[in-house]
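I have a structure here, written as structure tokens, and I will follow up with some questions on it.
Right, chain A next:
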Amino acid sequence: MAEFTKLCYQKGELNQALSEFFGALIEQKVFDAVLLPAKQPTRGVMQTLISRPDKLGAIDPWAPVVPQNAAKLVSALTASPSGRPAAAVLRSCEVRALIELTKLKQATQDDVVLFGIDCPGRFENHDFLAFSDQGGTSEDFLSGDFKGFEVAGACKLCQHPVAGNVDVRLCMIGAENAVYVEWLTERGNAVREKLGMQTEAGPKNRDSEVEAIKKQRTEERDRRFAEFREATRDFQSLQAHLAGCVNCYNCRVACPVCYCKECVFVTDTFRHDGSQYMGWADKRGALKMPVDSLFYHLTRLAHISTLCVGCGQCTSACPNDIQLAPLFCAVAEKTQARFDYRAGRSPDEAQPLATFHDDELVEVTGQVK
Partner candidate 1 sequence: MTAVAPMLEITDAILEIGGETIQICMQCGTCSGVCPWNLVRKFSPRLLIRQASLGIEGYESEALWNCVTCRTCVEHCPRGVDIIDVIRSARSLMQESGTVPPPFRAPLGSLKSDGNPWQTPREERSAWNQDVGVPELGPDTEHLFYACCTHCYDGRNKKVLRTMARLLLKGEVDMGIIGNEESCCADQAHKCGAYSLHLELSGANDQLFADKGVKKIIATSPHCMNMFNQEYEGNYESVHYTQVFDRLIADGKLKPKKEVALKVAYHDPCYLGRHSGIYEEPRRVLWSIPGLEYIELPRSRENSLCCGGGGGGIWSEVPVAERFGALRVQEALEAGAGVIATACPFCTIMIEDSLKALGKEEEIRVLDVAELLFQSVE
Partner candidate 2 sequence: MSANEPTIVAFLCNWCTFTAADLAGTSRLSYPSNVKIIRMMCSGMVDPKYVIKAFLEGADGVLIGGCWPGDCHYINGNYKARRRVALLTEILKQFGIGEDRLWLRWVAASEGNMFQEVITDMTKQLKELGPSPLKGRLVA
């Protein structure tokens, strides 16, 4: 029943076509505002909440950069909702993170219509700035001209090029200089009716191309996970992998599903007094400072590995370029599999630690009455 609408555009006028599309949405009062990536007046591209149509000229949704996982922004926008209708253009990892935050009551989707967009991956923030400084455009990126830069590590092994659980989807994969708008849910179709857009069949070989991308990325993922798991098989190798961590906790700030207002590691529980440090030094002989780096990462694994959507923001945020994404994604694959749970797969699947059943996991104790 999925129907498409084709938005053709001349070469170089992708963003132009999209701004007309979104402009119509605001003018016809379908939404009061749209949250999507846009070029900043000064430099670079950031997610922007645009409520005046004339400002839409600067939008660049397919800019190969995700400065922050937009789930955090939609959460901020809707935790105590404005009540005014809005739209948000999100990649698949952002939608999946938003679903987990909604389960944790940190966001509501009542008055936000989700526009998923196909995601061919993104650069790290500093790479993107260099790419755009050299004149690189979204269309260059989409056509494969990366100007020598590399897509972020996490994106290379991401299995979700297409965003699920959205109302409308902007499709690029399988289309030639056209964007296909796919109308999925009632809310999505209501928007279509308001715009009076006709529907037609989607791009023919889209599904096969999506599968091809998924297959290629899965192989990459399995290879990367095997390599990571081989490399970090004990605490020492984990310590080596995390060498350089200074407990700045920036990866927690960037992580969309790390939802605490105040992380326990910054509370006085971990503000140790002198005698404790001296005690640990006595015991070990030599005590790395700052302490609790491994403790922090292992605890964060315990807290969010079942919610991790593999968006790679932790690696991007780390000032010391520690490869956190492979660590969190590899462990997340195992912990989520143990509870047959996939982060972001469905809005009504209870999170593993938020529920329990009496006749499950008998093998944990291996005891039968």
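Going forward, a contact is a pair of C-beta atoms (placed from the backbone, for glycine too) under 8 Å apart; a residue touches a chain by one contact, two chains touch by 3 or more; residues count from 1.
The candidate set was assembled so that all candidates are chains of the complex that A comes from, given by their letters.
Worth saying up front: this structure is predicted, and the values here are computed from it rather than measured.
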Options 1 or 2: the chain contacting chain A in this complex: 2
Of chain A, residues touching candidate 2 in the complex: 229, 232-236, 238-239, 264, 280, 283-284, 287-289, 291-295, 298-299, 301-302, 305-306, 330-331, 334-335, 338-339, 352-353, 356-358, 360-361, 364-365, 367, 369
